[in-house]
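Here the structure is laid out as structure tokens; the discussion comes afterwards.
Yeah, one chain of the complex is gone here, protein chain that is, but the others are all in their spots.
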Amino acid sequence: MLATTYAIPDVLVFAAATLLILVGAIGVIAMKNPVHSALSLIMSLLGVAVAFLEQSADFLAAVEIIVYAGAIVVLFLFVIMFLGVDKSKHPHVEPLVGQRWFAGLGVAITVAGVVFLMANSHWVSGVPSTSTGGTALAPGSGNVTQLGDSVFTTYLLAFEATAGLLIIAVVGAVLLARRERTAEVDEATDDLEVIIDDWAPEETEEVDS
Amino acid sequence: MSHLAPLIMILPLAGFLFVLVNGRSLSNKVVGLIGTGVVGLSFVASVITFVLLLHHSSRQVTVNLFTWISVDTLHVPAAILVDPLSITMSLFVTGISTLIHWYSTAYMEGEKDFRKFFLYLNLFVFSMLTLVLANNLVLTFVGWEGVGVCSYWLVSYYFDRDAAASAGKKAFIYNRVGDLGLMAAMFLLFVHTHTLTYLGIFSSTSLLSPTIATLVVLSLLLAATGKSAQIPLFNWLPDAMEGPTPVSALIHAATMVTAGVYLLVRMSPVLALSSSGRMTIAIIGGVTAFVAATIATAQKDIKKVLAFSTVSQIGYMVLAVGVGAYGAAIFLMVSHAFFKALLFLGSGSVIHSLGGEQDMRKMGGLAKWLPLTFPTFLIGWLTISGVPPFAGFWSKGDVLTNVFVHNKPLWVLGVLTAILTAYYMSRLFILTFRGSERFREVTHQHDPHESPLAMTVPLLILAALSVLGGLLDLPWAHGFSLTHFLSPTFGYVAPSAAQSTMMQTGLALVDVAAAAIGLFAAFTIWRNTVESATFEKPFFEHVWRWDDAYDATIGRPLAHVAQFSNDVIEDGVIDGAVEGLGGSVRRSGEGIRKLQAGMVRQYALAMVLGATVIVVYLVGRVR
Partner (left out) sequence: MTIPASWFLILAALLFGIGAFGVLTRRSALIMFMCIELMLNAVNLTFVTFARTMSDIGGQTSVFFIMVVAAAEVTVGLGIVVAVFRRRASTSVDELSELQG
């Protein structure tokens, strides 16, 4: 029946994306080992990239793989490896009474409700008249130009703001992850200590205290 | 003139500010010189303005200083209205003030707060001039409150004395009751005429219905009774004698207490609309004049006698306003300023010479010891007693003649008051300057000394003014009299008081007879007596039990209310509410704090469940 309504390749691609996404997502929350969770995350993100592709968002699909699967998940893996295995004693005992039940029930009702609402509205009808009046998407698959235009003209200010955001995030991450000065000084080589003492003795005292 | 008129006001203010800023580095002598100098210059400015006004075509000039309040339909400029009435007021205010400032430089010498005294005095003069020169009621109100607060400060000048401190509070609170009247009058006038400038109100008096006009007049009367110490708010003035004597002379005799009369005269076009209101004013004035005169006959403190005499004389002015004789009221106000300032400053000189003694029983026989104070005081005494040809005879005669034309019973009351006035002033004079010398105990057997020139020269000037003051408004000088000069500012002038020269002469003879009776009675009774139970009724000495009546009807019930509020409402209602609220918040907080377990996932679950509720609600709405 599906084949009669929609092109078979499309349906197959969608099924593959769905499979990747849902299996990967369930893997993220079900796996005991964080490394396995991270690998499942990659799978799920790949599925999302496939879904992007199917909806002619080529550029975003590429970015999804490069940034998410490539950078972010690697970062996750790096941190997991760096920290070692979680040492919590009873990983399978839920300390909060009824947390799982309420979580499952609440999420299920919410998702079902949202789906129901969508089915009862025109959100998914695809009627062009509901367009917000933005730039129309170019037919076919190549809309990287359009995305570029949009980012560097209409949303230029937001784009520049993201640059600031990234800088701040980097500085913040460095500050957070850096070891405290006292430890650093203790572990530092002799000549580093000499340099610090020679160059800014007051500052060292201040940090030490 | 438009440049000069603001100067009248600004000079005392400048003096006040200068001394306020530089006071600590200035010697007493310099402070006194500045304080007196600025007021003297202000007087000069007033004189020049007066001369310019005489040659001005309209004799009514408004000088706009700046826009003060402008909200919706309420427009209040800070502006000066120079017309015959305001310039007359500022002339005698600045003139008398100059003399009293000068007098004070000597009288207050050696006081530890000499600088403060002159600060207040200059600020007072500024406020008083604001009051009389303002072109609208709001600015007048500023001056009205300004003189009130200066009066409070100066009455409580010796604030380390209990009596002075509470006298200041009494003056302030009584004045506050009167201020309510002025505010009520302003509200009523603004609601019905939409303006608060005098000229604006006068040109739209047709908008006032008779009832409203009467209400306005009664409110103004309440204001006047507070400031000018009339029944029922008169008994703050005797207590105000706790202040230094120059203050009593300047504020509580010559200038501030006449502000109520000025206000009534200024609002005469509104007074013209309400005959019942005017009648009330006349009755209040007449009764106050009589009651205060009876009280003055039984006082033993020299300043208290003069204080009640002031109340009585202002009663005459209010009576004159009530019968529509505004010119007579202002004439009496000016001449009263001369002779009452003279009497107060004279009594100050007496008190000074006796080292602060105010009880007349401990005086006597001072005539030969005070060669300058005695003759000037003699003139003051004859003037207030109504002996011709001094100013008091003419001004009081003017008032009584007008009253006779309009209201015979009040005229009888006025003549009785005149007899009493002559009587109690003679009593004061005899007890102070005649008879045996009873002051030796007070002065430790020393001879009393005459006061310095800075005190006696103002006395001489004031004595001269008291003698010649009658020239301002002689009955037969129609074209050149004060009343004629002032009459353009009055909304309603009483029909010519003097129907015939015959009647005028007759009335004048009655006045002279009244003075003679009073003098004769006093000399008969008090020549050899110091105390007399027959003629010093305790009822009069205790101010007709007026304070006791207020205490019983207002003071004690209010104290009960306050006690009840303190015991029941404070403890039960207010504290109960506050503590109950605080307690319930604390208890509920202790319960609710358990919800904040510090578990991030619980918080997240709460968010999800919240979203669930919203979604369920939306789903329910679709159905």
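Of note:
Read from first to last, the chains carry the letters A and B; within each, the first residue is number 1.
The rule we apply is simple: contacts are C-beta pairs under 8 Å (C-beta built on N, C-alpha and C of every residue); 3 or more make two chains touch, one makes a residue touch a chain.
Values in this document were obtained by computation on a predicted structure and should not be read as measured data.
Taking the complete complex into account, residues 592-601, 604-605, 608 of chain B touch the chain not shown. Although one chain is not shown, part of chain A still touches it, namely residues 5-7, 10-11, 14, 17-18, 21-22, 25-26, 28-29, 34, 37-38, 41, 44-45, 48, 51-52, 54-57, 59-60, 63-64, 67-68, 71-72, 75-76, 79-80, 82-83, 86-88, 91, 94-96, 99-100, 103-104, 106-108, 110-111, 114-115, 118-119, 123-124, 126, 128, 130-132, 134-137, 143, 146-147, 149-151, 154-155, 158-159, 162, 165-166, 168-170, 172-177, 179.
Note that in this section only the chains that are shown with their structure count from here on.
Inter-chain spacing, taken between the CA centroids of chain A and chain B, is 84 Å. Residues 599, 601-602, 605, 608-609, 611-612, 615-616, 618-619, 622 of chain B are the ones touching chain A in the complex.
Residue ranges on chain A touching chain B, taken from their complex, read 96, 99, 102-103, 106-107, 109-110, 113-114, 116-117, 120.
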